[in-house]
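My structure is below; once you've seen it, I'll send some questions.
In this view, the complex is presented without one of its protein chains, the others remaining in place.
Now for chain A:
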Amino acid sequence: MSDQRVFARYKANEIVTDLQHFGVKKFKSNTTRRKNALRKIIANLMLGNYGEMSLLFSELLKFWQIEDDLEVKRICHEYIRVMGVLKPQQAKEALPFIMDDFKSRDEKLQMMALRTLVLVPLNEFSEQAFDCIISLVNHKSPPEEVTRTAIYALLDLDEIDHERVLGLSSILHDIVRLQSSPPEVTVAALHTLYSIHEKNSNMESFRLSLDLAFNMLELLPELNEWNKATVLEILTTSVVPQHYLDTHEMIELALPYLQQVNTYVVLNTLKFIVYLLNYIDVIKESLAEKLSNSVIALLDKPPELQFLVLRNVILLLLSRESSLLKLDISYFFIEYNDPIYIKDTKLECLYLLADKETLPRILEELEQYATDIDIQMSRKSVRAIGNLAVKLDENSVNDCVAVLLDLLEFGVDYVVQEIISVFRNILRKYPSNFKGNVKELVKHTEVVQEPESKNAMIWIITQYSDIIPNYLDLFRIFSSNMFCETLEVQFSILNSAIKFFIRYPTQETEELCMDLLKGCTDQGNNPDLRDKAFMYWRLLSLTKTSRISNALTFEALKSVVDGELPLIEMNTKLDPTVLEELELNIGTIVSIYLKPVSHIFRLNKTKLLPPSPILNSNKDQLPIVCSSFSPTEGSRNRQNSETQSSTKSRKTAMMDDYDKPAEKINQLKGKRKSSSNNPSKLSRKPSTLLRKLSMKRPFS
C-alpha cells in the first residue's frame, strides 16, 4: 500500500482510535492498522506536528510493553527521541522501557536504546547511559557493534559530564594502545579520544606516539572507507615525526589511498601528506605528480564535491610560492553548464594559476567568457583579466590590455563598463604605459551607468586631463546631475572638480568648482558629503587668504588634494600563520571561506603544526627532486620494504636510524633551543621518551 495517505496532518484522537483497535482482538488486520497508525505518528513528527503528537505519549507506552516487532520498537524510540527534546518530563516515564530494551539480547535493540538514552537531554537519561557504557566495558566479551556505538556515544556525553568521560578515557587509551579489539572499535576509540581533546579548550591537543601511528597506518587496509578517512584525519597533527625517515615511511604508507574512489578518503590522504611535507627534507617529484593527479581526478565529481575540491585547490595554490601541484589549466576552463559557484571558483583558480607561460591560453579563454551570453560571467572574466594585468609583471600586462581593448570594440555596454572599472587599476599601476589608450576609453563616457564604472571614468578623466582636450565637457556629463548619483560618485565628482580647479585655475573651472561646492553644502543632505565640501571650501579659502597670512601655500594645497598616488598591488597572499592553519584544515568548512578557524568558530581551537626538530621553517625552499635521485637513507629503506613485509620494514627503519651517529642528536638539542616560538615541552617529551624505548626493540 502507498504510504502517501499516511503522510498528512492528523489529530491525536484520530490516531488514538486506530491504536485502540488492538484491545479488541488480535486480528491480523488490526496489527497492520496499528502499524499504520504508528506510521502516521512518525509522518506527523516529520511534518512538525509536535503539539498533537505529544498527546499520544501514554498510548505509545502501552505498545512498548507488548509489541516485539522491531519496526514498532524503532518507531517508539524515534518518538521518544523527538519528544524527549520537547517534553523531557514526559519522557522520563519511558525510561524503564528503554532500559528493558537495552537489557534484551538483540544487538540492534541495545544500540537503539543506547542512542535514545544519549539523545534525550535529561540527567536521568545520561546517568543511565553512563551506567550502560560502564556495564558494557566490564562485560567480558561485549558485542562489538554495541561497543562501537557506546564509544561514539561517549563523545556526546562529554558535553554533559566531561569529568566522567575523562575517567573513562583510560579505557579508550587502552583500546587504542593494545590494538587487540576489532579495527572498527579501535578507530571509534581513537576518534572519540581525538574529538574530546579537540573539543575542550583546556585540554592539550591529542598526540599519538609514532609507534601507534604506524600501527594505525598499517591497519588502514582492513578498514572500510569512512574509517580509513577518519584515521588519516586524526593522524594529521596528532602524530609528530621526529626524523625524516619517519616522514618518508608514513607518506609511503598513506600514498595508495590517493587512488580511492571515495572523495573523502582522497582528500584526507591529501591533507595528511601535505601535513607531513612540513617535516621532510626533499620532496620527490613522483610524489608531487601523484598529488596533482589525485586532485585532477577529484575534479571529475558531482558539482558540489567539485566545488569543495576547487576551493581546496585554491588553498593549495596559495600555500606555496611555487606551487607543489602541477595542474594543467585546461581543467579549470569553464563549461557552460557549470553552476555559478563552480564558475566563480574556477575563475579564481585560473587567476591564481596564471603565469608567463599559461597567460596566452588563459587570456584566450577569458576573452571567450567575456563575450559569453551570461552577463555575470562575462563581467567576472573581464574583471579577472584586469586583475591579471595588475598581478603579473610588466611584460604580460601588454597582452592583457590588448585583450581588453579588443573587448572594448565588442561594445556591449556592461563589458565596456567593466573594462573601464578595471582599467583604472591598470592605470594606477602603470600610470604612463597606456596613455595612448585613454582617449579610446574616454569615448565611452556616455555608456557608463554603474557607480563603480562612473567612478573609474571620472578618475580617468581627471587624471589624464592633460591629454584629453575636452575633459571639462566630459566631466560635465557627470557633474550636471550630480545629485542623482550615489554617494561615492558624488564624492569623486566633488574631488575631481577641486582637482581641475587646482590644476587649471581658470574662470571656467572656478565656476564649476564653486557651483558644486555650493550645491553640496546647500542641497546635499548627506552629512558626509556636506562636510567634505566644507572641508574643500575651507582649504581653498585658506590658500586664498594665505597670500597674506601664509597659512597654507598653494603647493601644500595641491599636495593635499592632488597628491601622488601610491602604486597599487594585488596581494593574494594570505598570512603565513593563517595558511599553516588552513593547510591543516583541508576539506573542512574553513577551507571554503579561506579564513582562520577562530573567525568562523569562536569556540574552536586553532590547529598548529606541532613542533618537531625536523619541522621546516620555510617550505618554499623545499627542493623537489626527481625520483631517480632519492635521499640517501630513503633508497636503502625502500629496497628493504620491497623484500620484507611492511611491519618489518618499520623495524629496519629503526635500525637504520639507530646506527646514525650521535651527532644527529646533538643537532636536535641545538635546534630545539632556537626553533619554534612556543615550545610546549609537555607535548614533545613523551614522544621522545617513547622513541627511546622503541629503539631498543629490534634487539630485545
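As a convention for this text, a contact is a pair of C-beta atoms (placed from the backbone, for glycine too) under 8 Å apart; a residue touches a chain by one contact, two chains touch by 3 or more; residues count from 1.
Keep this in mind: contacts and distances are computed from a predicted model.
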Legend entry - Record-based protein name (UniProt) of the chain missing from this complex, from "Mediator of RNA polymerase II transcription subunit 20", "Exosome complex component rrp4", "Apm2p" or "Ribosomal RNA-processing protein 41": "Apm2p"
Inset, instruction - From the listed residues A:Ile15, A:Cys132 or A:Leu155, report the one that touches the chain absent from this view. - result: A:Leu155
Inset, instruction - Taking the full complex into account, find the residue in A:Phe214, A:Tyr257, A:Tyr351 or A:Phe423 that is in contact with the omitted chain. - result: A:Tyr257
Inset, instruction - Using the touch definition up top, pick the residue from A:Tyr341, A:Tyr414 or A:Tyr430 that touches the left-out chain. - result: A:Tyr341
Legend entry - Omitted-chain contact residue, chosen from A:Trp226, A:Phe410 or A:Phe483: A:Trp226
Inset, instruction - In the full complex, which bits of chain A touch the chain not displayed? Write them out. - result: 1-4, 7, 39, 42-43, 46-48, 71, 74-75, 78, 81-82, 84-86, 107, 112, 115, 118-121, 144-145, 148-149, 152-153, 155-156, 182-185, 188, 191, 195, 198-199, 221-226, 228-230, 233, 255-257, 259-264, 266-268, 286, 289-290, 293, 296-297, 300, 302-305, 307-308, 333, 335-336, 339-341, 373, 585, 587-592, 597, 600-605, 607, 627-628, 638, 642
